[in-house]
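One protein chain is absent from this view; the other protein chains keep their places.
Presenting chain A:
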Amino acid sequence: MDRDRSRDGRSWDWGSPQNRAQMDEIFFREQDYIQAGCTEHKEFWAFFDRFQRFKAKREMSGSGIRDDVKEKIRSGSEKVDLGLPKEYDARYRINVSVCTGDIEKRVRKSDPRSRQRSSGPGPQEVSDCRLALLHFLDFSQKQSFGKLAKLRREQKNLPIFQYRDRIVELVRRHPVIVVAGDTGCGKSTQVPQYLLSAGFSHIACTQPRRIACISLAKRVSFESLNQYGSKVGYQIRFETSRTAATKLLFLTEGLLLRQIQQDKILDQYQVVIVDEVHERHLHCDFLLGVLRSLLAERPDLRLILMSATINIKLFSEYFRSAPVLQVPGRLFPIQVIYQPIPPEEQPSRSEKLDPRPYLRILQGIDQRYPPEERGDLLLFLSGVAEISNIQEACQVYATHTRRWIVLPLHSTLSLAQQDKVFDVSPPGVRKCIISTNIAETSVTIDGVRFVVDSGKVKEMSFDPKAKMQRLQEFWISRASSEQRKGRAGRTGPGVCYRLYSESDYNAFAPYPVPEIHRVALDSLVLQMKSMDLGDPLSFVFIDPPPTASIQTAVTYLKEQGALDSRGELTSIGKLLAQLPVDVVIGKMLVLGSLFNLVEPVLTIAAALSVQSPFLRSSQQNPDCKTSCQPLHSNQGDPFTLLNTFNAWVEVKGERGGGSRKWCRRRGLEEQRLYEMVNLRRQFKNLLRSHGLLESEDTAPSSGDREQRRERFTERKKLHQLKRDHEQQEGTKRKVLRLEEGGEFSSGSDSEDRGRGRKSKEGQGQEVDIQEVKFKLRHNVSELQEAVGASQDLSSRHQALLKLLLCRGLYPQLALPDEHNTTRKDSDQVFHTRNKQGVVMHPTSVFASDPEVLHVPEDEPRETGPDRRDSSRHQLLAFVTLLETNKPYLSNCVRVPALQALLLVANSVDTNADCTRLVVDGWLELEVREPEEALRVLSRALSLRSEWERLLKAQLGQSATSGQGVSRRDMEKLSDGLVRFLLYTEVSYSLQRITALQTQNLYVGPQADPDSVYSELPDLSLLFPGAEAKPDPIKGGLRVTSFFTYNCLADSKDLYSECLRTFWSCPNCDLYMPLTPLERMHHEASCRPAGERQEAEEESGDGKSGSSGKSSLTRVYHCDVCDEDLKLTSTEILKHKRQHTFSAK
């Protein structure tokens, strides 16, 4: 509308911003329905231009008048006069009017100047504008109503719609009902809505997957016309949209279980819907059991199980024959073609998959179906290796024919790469998505017409004997097979190629093995204990797990100290049950809270609880590898993760949005780091709420008012960004380019190439929503401060941290094979207590740097063919032992063997002079010097008892609100532990006990123990709380719960325990012949002179001075000054900076 119009002799330019502003003053004032500056206002002016163009075209063609003549003729001869106007005007079709007369008048009066200059709008312009506005309002009404009508139409067309009233009625009349319906029947989105509109409120609907919670909440709130309200919300681990107004909440199964843990009768809900029960996840099976017993206490609670039409009877019968409502699914017909792989193309055990059968199918599709007939292909394989193998072959074919875009899909891909499967292919080209069973249920891709099913799946199982997880390939079940087939018929008729025969299919198991039968039940049993569900063995599961499986878990929890000998929760066990992590990681957190190591422990615990941020594919890329190098720590993988996280936080603080690029360059999946930072905070809050961490006292001090205001406005902006993003999210799918399939393995690099252009164009506008959420949730500078405390750990802190990890991970320890020095890097072998001959996972830092685990060559003194003495033996504490094609250790940390074992092992047995130690019945340590052996053992025993004491005090703190742990005690202990770890120079050999040895390991019970031990000193003094008595099985003397003295059957004299040797105490003047036990006794009670003095001072005046500032300080060893300094965290930073400046 740039052209001027001449009316009333004046020219009015609609394109001029000033003129438009004048119109705005009439129609779009601040109090008006549409205000100048808002979205609708912008839309109006865009509409206005279109409208004017349309009118101009109309006028030129001169339509309209002719019809009016006809109109006049017709209306005369009617019986009922509708009173319609004689002349047609589109305006009559609009049921809205805008009254602005008063303002127009005012504008004219108040601005006589503009009138004189005749630059203001005349009545014609105003009426033009008003007309356009009316049409605009009508248009937006039609648009919104169209949406509403479409929505209602779609809802009506869903198969489940006709059961609407029946469902509501069943729910009203029965406490439990089962709704069974196949894919596409609409049960997940509709059933909650039916209940909502029937007046139910406080509805919880569980989902097995977090992502489904979010997407369902979004869909259902849209469908129930509450898109912008919070009537429908979701709650997952770190995120919630729940408010007081929320009536329907989508949440994960695990989260609902946690809620029941807090709220035993689940008062907050009136209706609980458990969706996808047929998937039989561990949490879901357990949740059903818990809800089943809860129904007795909550007769008013309504429970709805929703399932695919699989094994419905099982669910119904579990709930006293609950009524079942079966709803037909909505699938298009699918043709099934059985194409078993011919024997010559069957992969043999070690070989790679033969791609020929898969390529034939691609070829067949190209021959049979014209390219303009759309429809993508989804190929199911068992694992990542298989996928990249077939992908490679298909890619060659795709590059040649230019008719396919090959895309992998599995959970270890970056999210951006996973997301690509939803993009659309250009015309004439099909997507070939090669996926694990992730696309069977978790990920739903529309537009798939062809499915290729290999019939295989890799499933995790747990081997309780070897304490090892195992990922094995199996044939799928008939239920999975049908589910895979169904993926071809979601949007139209489809074809499913099965690479097995029909007889194979018939031989498949009907259903997959439920998770509860496959996995370790440690966490489950722990949770059951904390929920007071009684004996786990008698709990009524829908499909009870094997008894052995539960027993293994109970034993394990006892070993871990979470359960006591009677199977009751210990205080640490209670706490562990609250933490949503593996028991070992929970233990680390608790241990870390005792020492000044909370920050790094929080980070490591979080890092070990999420998938590794290091993308497998990009670690083969040399550039990524080089840039990751500085992050690696040869102390162990948890330290690499710690360094990575710390470096990332630093980047976040410096350049904010630049972190994405930083991650990409290193082949890191930033999403995992975001998960870590969230998890870390959750852990911190949990520790705080259990009194294990001082609550933050920095809250009000955060800056002056100015800063607070800044932060506030920033948050407001961030919230807006988040809302905007949510609104436009998922509106448009990108179109893939042919070349985009060509990339495999090298994740990050190709991503740069593929998306680089787009992101450059969109820079500035394109919001990194993760960054926005991160900023909303975390205060970067606070985080930096916290992280600063764990950066550049001194060697002392590092040693202590390693010990904590080791104690947390215990008994997950591995011993390097003695012949590793002579083996290739890739052939290094390790042994665990239950599994021999395991190897290092290639992602571990020890896979590329195994030398750090070897006993130094120069030092060992060969004393025999198989005995190697050194003070540098090391063990690995590991997080996972997983067997795929080989048993692999991953996430390992190395620790000094003797010290770590003495400090963490559950069972330490010795011979008479303590030179031979057997730990947990599988490791044997022989110390050369009896003198040293005694000293080390005695030191370890006293450190351990002190550690135990402080830990108990720390854990008991919240309950009894007693004194807790004094900082001084804690510092002394940590100092002692560090000294012990770093400065114990004892030469010893370390080997596994052979099977033969195990048989004659112990002397066994003694005939007349009294005579042997009659001369013993009072041992309760030696180890407080310990009752030293003869061990009924091993023989010897049980000194503490973990230490049994002189029970090893030895070639040496049984009576050497009575032999006294001269010994002088380093602390006092004592010099006399003592038996080993007498000596330990003395050592435990005799404290060094310095310490004694300190203790005296403390009881005197020392307290007041130290409690203030020094409580914030810690010992920091500066390597430059070579001094131990007592400084606060900030002082340490200052100190370090001083060195860097002076160095420059």
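In this section, a contact is a pair of C-beta atoms (placed from the backbone, for glycine too) under 8 Å apart; a residue touches a chain by one contact, two chains touch by 3 or more; residues count from 1.
The rule is short, and it goes like this: contacts and distances are computed from a predicted model.
Undergrad: What protein name does the UniProt record of the undisplayed chain give, "tRNA (adenine(58)-N(1))-methyltransferase", "Transcriptional activator", "Cenp-O kinetochore centromere component" or "Cysteine-rich DPF motif domain-containing protein 1"?
TA: "Cysteine-rich DPF motif domain-containing protein 1"
Undergrad: Could you tell me which of A:Arg93, A:Lys264 or A:Lys886 touches the chain that is not displayed?
TA: A:Arg93
Undergrad: Which listed residue (A:Ser11, A:Gln124, A:Gln162 or A:Ser201) would be found touching the missing chain in the intact complex?
TA: Checking the options A:Ser11, A:Gln124, A:Gln162 or A:Ser201, the one contacting the hidden chain is A:Ser201.
Undergrad: Among A:Gly15, A:Gly37, A:Pro85 or A:Pro342, choose the residue that contacts the chain missing from this document, as touch is defined above.
TA: A:Pro85
Undergrad: Just name the one of A:Ser11, A:Gln141 or A:Ser826 that touches the chain not displayed here.
TA: Here the residue in touch with the unshown chain is A:Gln141.
Undergrad: Could I get the residues of chain A that touch the absent chain, sorted low to high?
TA: 27, 31-33, 38, 40, 67-68, 70-71, 74-75, 78, 80-85, 88, 92-100, 137, 141-142, 144-149, 152, 156, 172, 198-201, 225-228, 270, 300, 302, 723, 727
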